[in-house]
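Other chains dropped; remaining ones untouched in position.
Just so it is clear, A and B label the chains in written order, and each chain counts residues from 1 on its own.
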Amino acid sequence: MAHRDLTTDFDARRAGSELHALMTRLYPIGRSITGDGIRETFRILSENLPLQVHRVPTGTPAFDWTVPREWTIRDAFIENSRGERVVDWKRSSLHVVGYSTPVDARMRLAELRPHLHSLPDHPDRIPYRTSYYRETWGFCLTHRLLESLPDDDYHVRIDASLEDGHLDYAECTVGDGEAGDVLVSTHACHPSLCNDNLSGVVVAHGLARALAGRALRHRYVFVFIPTIIGSIVWLSRNEDRAARIRHGLVLACLGDAGALTYKRSRRGDAFVDRAAAHVAGEAGGSVRPFVPYGYDERNYCSPGFDLPVGALSRTPHGEFPEYHSSADDLSFVRPESLGGSLEACLRIVDVIENERTLRNLNPKCEPQLGKRGLYNVTGGLRADQRDELAMFWVLNQSDGEHSLLDVAERSGIPFRIVARAAERLESAGLLAPVEGRA
Amino acid sequence: MAHRDLTTDFDARRAGSELHALMTRLYPIGRSITGDGIRETFRILSENLPLQVHRVPTGTPAFDWTVPREWTIRDAFIENSRGERVVDWKRSSLHVVGYSTPVDARMRLAELRPHLHSLPDHPDRIPYRTSYYRETWGFCLTHRLLESLPDDDYHVRIDASLEDGHLDYAECTVGDGEAGDVLVSTHACHPSLCNDNLSGVVVAHGLARALAGRALRHRYVFVFIPTIIGSIVWLSRNEDRAARIRHGLVLACLGDAGALTYKRSRRGDAFVDRAAAHVAGEAGGSVRPFVPYGYDERNYCSPGFDLPVGALSRTPHGEFPEYHSSADDLSFVRPESLGGSLEACLRIVDVIENERTLRNLNPKCEPQLGKRGLYNVTGGLRADQRDELAMFWVLNQSDGEHSLLDVAERSGIPFRIVARAAERLESAGLLAPVEGRA
């Protein structure tokens, strides 16, 4: 089987620009875990990717949870006594606490004050707040504005409704390989926040597009969901499919300037953990142990499923100061980071697709590579001659027990170089695949 | 089973003062591995703890050893020609080499000199010396005094006897739980030295008192012994009971200002090793591998027993400059260190008592904690919200295979917080104990 390197013709710069352009379209939409915002998002994503949108009615049970009512917001503002809108939802979807109940009242500042949220340490940023499971209403605004509000008779209005409706999520399946399913999950519920998580949405979208039409050994299932409740609902409706997941990634926070961070699955040493740790390490990133908190990996990795699903990000959620505030905007996310994140995803897929075990057909002493045109070195290898070193490693380790990822891990040589060396050796008749092994 | 946190109402400051007060009573007594000093020590310890004193006759075989003769000292001095006692045992029990044979003679300094021991590097300290198994006599004194001694006609007298008698040790059993025995061993033979080892004696005494009257899953066996020969004698007389020891600690050097140090058992990964390493780590202490030298752990961990017994100290013996000298006095040992050491012991017992394995009754995805009043967070967890994080960890890991200590170790959250989280989840009906597992 020939090696298909998914990044061979990949232009990270161009890809990054395209992902950022898509993000720019999605940024203004006021999303929540239900409602028109997430539906409009799925509509845009489906323009060039065959997305299937699933609608789950309010009240549907999902394990210990129930699909919540749908939240619709039409307008929201705080108007002062001179009729000026000092806070206006139309200017930023962050201004209203997610799932706010409707309100239409006049009140003094003292009464309004407990419903106002700001970030004293970052006085120019609007915070992002939600209250999905406790009924309340509120506004988010900059601390500078909050501090400047005089006592006044304010008209406070949130024209929203919380009614039976649906929870929507979108799916896209790419590839029809029979080696098992690969889950790629990303949350699409956050409003005008770019790194968390339009970055995950556009990288997942770009990955699905990059894989579409390729011959693949696996089937890739992309899910775009509202976070937490979305994975709970998806798992509750797809227990049989969950059982077929061989590898998986949750994508989030992939657009900032930080290095890649891979968070292991609950299992800790699943194949995807090894593949992603290898790719992240090669890119100068780092690896973290599993913690049962974060995004949807906490449900995929709940003990009743224990799926081999890790999480790829750059700076993890909560660790960049712009997190969950208006500063997580289009300028915070960098096209080159998005492009590099997509490249890393492709490299992880590359490992998943091309992992295999070979057998050295000349296991006693080295074969003479020079006479086969595979080796043309006078005077010894230099440390940077990784192609040649990779051939020696593959020959040495291909005893039928060690896979290409094993070789990459032991040698410290990137998987794609190891896989390419294996291909050259196989073409030269020096290696043969081991039947019945990945 | 409800969680019983032994340190909930523990006042480390008050406990430390009480332990130091007890130490102050024990300090002046001239102890040795046999004789009246250790008997008087046991008498004081038994004032408020039901100690059982065992007497083993001289000559009794104990494995490769034999119970030695009993040493009694009544008086000892070096008197100069003017009749002045330049060295007087009554001023410090350290002045006489332990197990010195009797002497009553006049001699010049040159003849006396080989029998005088001092610490040239610490000229104001009296060293502590013994010669249990080689018959000799000697005096210990400050180097400053030694240097100042003129040649003279000295009257040298040690009014001591080495005669058939007994070796005494004391035992106290607390709790009648059927989950196995826990050994707490401390050496009580050193004379006027506080950290080594009146600190171990008073902490063990305080631990026994703290556990007395509690409902406990285990039975705790406290032994106060002369070091080395004491554990050999105890083991030789209690082989059957040794076989029932599930966990054990040797306590020594627990009163100095250093951080806690836990020395692993020979097994290295016994449950007590994990529990004590966890507690020491939480308190900023450190963990050392086993070495077959030190105090009585060397016998408990001899290959014929190989008991799961580690050693808890602060600065280990021999590593503080005051070690085995008159500088190891009441001012060197700090009440707050004694209190903190007792607290650490209670926390280790807490782990031993409360270790258990539970099963998450909603293993597929997270249960909805909010609707049960267990979770009341808007906008994500902060790193300091360990109670909430502990709940997620317990839920995620409680697959029937992982115990609470497993969870504490993997999460890095203190055991007591993990155990409390488990209790809350169990009360909410989300967890159930796994039968047949610790």
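Just so we're on the same page, a residue touches a chain if its C-beta (ideal position, glycine included) is under 8 Å from a C-beta of that chain, and two chains touch if they have at least 3 such contacts.
Model, not experiment: these values are computed from the prediction.
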item	value
Total copies in the full complex, given that 2 are placed here	3
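Throughout what follows, only the chains that are shown with their structure count from here on.
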item	value
Turn needed to bring chain A onto chain B - CA fit, degrees, nearest 5	120
Mean-CA-position distance for chain B and chain A (Å)	53
Residues of chain B touching chain A in the complex	360, 362-368, 370-371, 378-381, 389, 392-393, 395-399, 410-411
Contact footprint of chain B on chain A as seen in their complex	62-65, 127-131, 133-134, 228, 231-232, 235-236, 239, 266, 289, 291-293, 298-299, 301-306, 317-318, 324
